[in-house]
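Some chains omitted; the rest stay in position.
Every chain is named by a letter (A, B and C) in the order it is written, and numbering of its residues begins at 1.
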Amino acid sequence: MTHDETAPAPPRSTLVITAHAGDFVWRAGGAIALAASRGERVTIGCLTYGERGESAKAWRQGKTLEEIKGIRREEAEKAAATLGAEIVFFDAGDYPLLATPELTDQLVGAYRKTQPDVVLTHPLEDPYNGDHPAAARMALDARVLAQAIGYPAEGEIIGAPPVFFFEPHQPEMCGFKPEVLLDITEVWETKRRAMECLAAQQHLWDYYTDLAIRRGVQLKRNAGPNLGLPHTTYAEAYMRPYPQITGELA
Amino acid sequence: MTHDETAPAPPRSTLVITAHAGDFVWRAGGAIALAASRGERVTIGCLTYGERGESAKAWRQGKTLEEIKGIRREEAEKAAATLGAEIVFFDAGDYPLLATPELTDQLVGAYRKTQPDVVLTHPLEDPYNGDHPAAARMALDARVLAQAIGYPAEGEIIGAPPVFFFEPHQPEMCGFKPEVLLDITEVWETKRRAMECLAAQQHLWDYYTDLAIRRGVQLKRNAGPNLGLPHTTYAEAYMRPYPQITGELA
Amino acid sequence: MTHDETAPAPPRSTLVITAHAGDFVWRAGGAIALAASRGERVTIGCLTYGERGESAKAWRQGKTLEEIKGIRREEAEKAAATLGAEIVFFDAGDYPLLATPELTDQLVGAYRKTQPDVVLTHPLEDPYNGDHPAAARMALDARVLAQAIGYPAEGEIIGAPPVFFFEPHQPEMCGFKPEVLLDITEVWETKRRAMECLAAQQHLWDYYTDLAIRRGVQLKRNAGPNLGLPHTTYAEAYMRPYPQITGELA
């Protein structure tokens, strides 16, 4: 945004901040694949591997902490590559993920480095998993700090990129109300392949396929019956904590 | 939407449903002027002239009910023409504007006739003026009824056009939270001229100019400091009761 | 407010609008007695006698509708006199009390006649008794209409008197949050005597005595321990739907 205006504009940049290694696939895989398919840059920041809280099967198999982290990392890297995104791991420790000034500062660095045009993260409430709100809180705090010229971190300050909260596992229990329905039909196969990289959670493949279809039904219901949408439309739902800025109501 | 697909698409259509004759100018004049400036069709439906509740000065001057209606109608017609919109009056009687099945049915007709791509109306709460929520309630009910092939009214059924609530006079007391900030800078002079058609309410010209500037400051604050926005940006704020449908997060 | 400014100011006026004949005693008897004790004028408007919904005992005794209305009227008149207030009955029929334009219009007349400085009514939610919200809705609508010079009713227009919602029987189920705690200790005996005028509901005498003590405990807790308040402080709780206007924060 503050770069030399005579240079060609860099591609649009999306920053995804998540608590655990798998979150970006289930909840925002479509948005990521869509942006990548348009030639944009997407960076995923995973604060933890989900090694304690979301790897029950591996623990039952007697794997060690380091082994589990390795498995989760490899799966996440494959899924990110499938979607067309870069991925960065902060290894901050999960269950509980603690919100600290140091980790928030690292996120300020990520904002200044990636100069995002769009930010995706968890919603601020989740009574089933405290790591998700902790990640979201730090993501939002760091976004504000990264805007301040007085905040001592490397890189240029950022603007005020829009933030989207992706859908939690039990939306109604997290105060989640779909405010944006994103049509991901054209990249659906890519999202499905990325989900299939997460071998240990096969039961979720169909669960999130069903969810995408249901959100697609709602998208069609909110768009009118005759827009030429395909019989099966896939969608993801998001919330906006900040107002949309636009030049046209639509 | 259901028209012959070989014919050239008609221009986009916006339907504005308001309680009183002046509401569309103060609250949505920028959105109307923007749409008109793009060659789109805008239809304003005024359910009443605001003859009892918003014409105190004329009553104090001893004017009759019919005289007041005439004055309000003439002013509104001038303002609509300035903005580039058509205007229709339902003359349903204000203070109180009563929500009736008959008036709702007339609005179904307006929806089917104008086939709107966008709908603008009041928010659903206003402790200072019950006519506003009554108009909004009927506007929303009629929009749903107009979608049903089984509802007996002339014209083709409509899709599910997005709805935007424009800003009330005391936003915080009406549960109004800006969810969309619309940049109206390029049509600002047009909106100002339209406001000046409402001669009896001169004290509001500056009030709504200040509001547009304040919403412009917020637009800039939510968009980042370096987007090349002009020093003075004018904006209008809206809410969305239904989710946004999109193919790209931005 | 708009009266001749050289005349002596009339005493302050309070208008209480309730659904049933007994409501004003249990819920606002302290406020009414306090105002009366200061020499102010208080007018109670009872939209119904509560003849169907709040007179179970009389129905079980085989009394007729007219007999029940008579009993309730007499009790209410005694209680009002005890508190020092006038009382007016609209006999609009309860269970259900229907909100109509005609009854709202009668209330506009009451506003213009009493020119209230303060308005007391029910809160807008009550899942146990639909008559209460119906009364409150009409009380609020009429207050707005009575302000408009264009509304055709006798009497001078009114200003914008503050409104207070008194406490419902099950406050937490009605969204009731105490926003104002009124110290009624000095008129407590009067309120108790007024309650005792309602002979058929003896079980409520102690219930509302306990409530007044509990609200008094909360008053003391919100006021600091050392204000010289008496050991037993009696209080009533209210909400404010409109902002307080003041010249001093306290």
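Observations
The rule is short, and it goes like this: a residue touches a chain if its C-beta (ideal position, glycine included) is under 8 Å from a C-beta of that chain, and two chains touch if they have at least 3 such contacts.
Because the structure is a prediction, the values reported are computed rather than measured.
All protein chains share one sequence; of the complete assembly in this entry, 3 are displayed, while the total copy number is 6.
We adopt the following convention: only the chains that are shown with their structure count from here on.
If each chain is reduced to the average of its C-alpha atoms, the one that sits nearest the average of all protein C-alpha atoms is B. For the touching copies chain B and chain C, the fraction of interface residue numbers used by both falls below half; the interface is of the different-residue type.
Chain centres were defined as the mean of their Cα atoms; on that basis the chain farthest from chain C turns out to be A. Look at where the CA atoms of chain A average out and do the same for chain B: the two points lie 36 Å apart. Mean C-alpha positions place chain A and chain C at a centre distance of 53 Å.
Shown for chain A are the residues in touch with two or more other chains, of which there are none. Of all residues in chain B, those touching chain A in their complex are 1-2, 14, 31, 34-35, 38, 117-118, 120, 147, 158-162, 164, 178-183, 218-219, 221-227, 237-238, 240, 242-250.
By the touch criterion given at the top, residues 101, 104, 140-141, 144-145, 148-152, 241-243 of chain C touch chain B in their complex. Note for the complex: chain B touches chain C at residues 51-53, 55-56, 59-60, 68, 95-96, 98, 127-130, 173.
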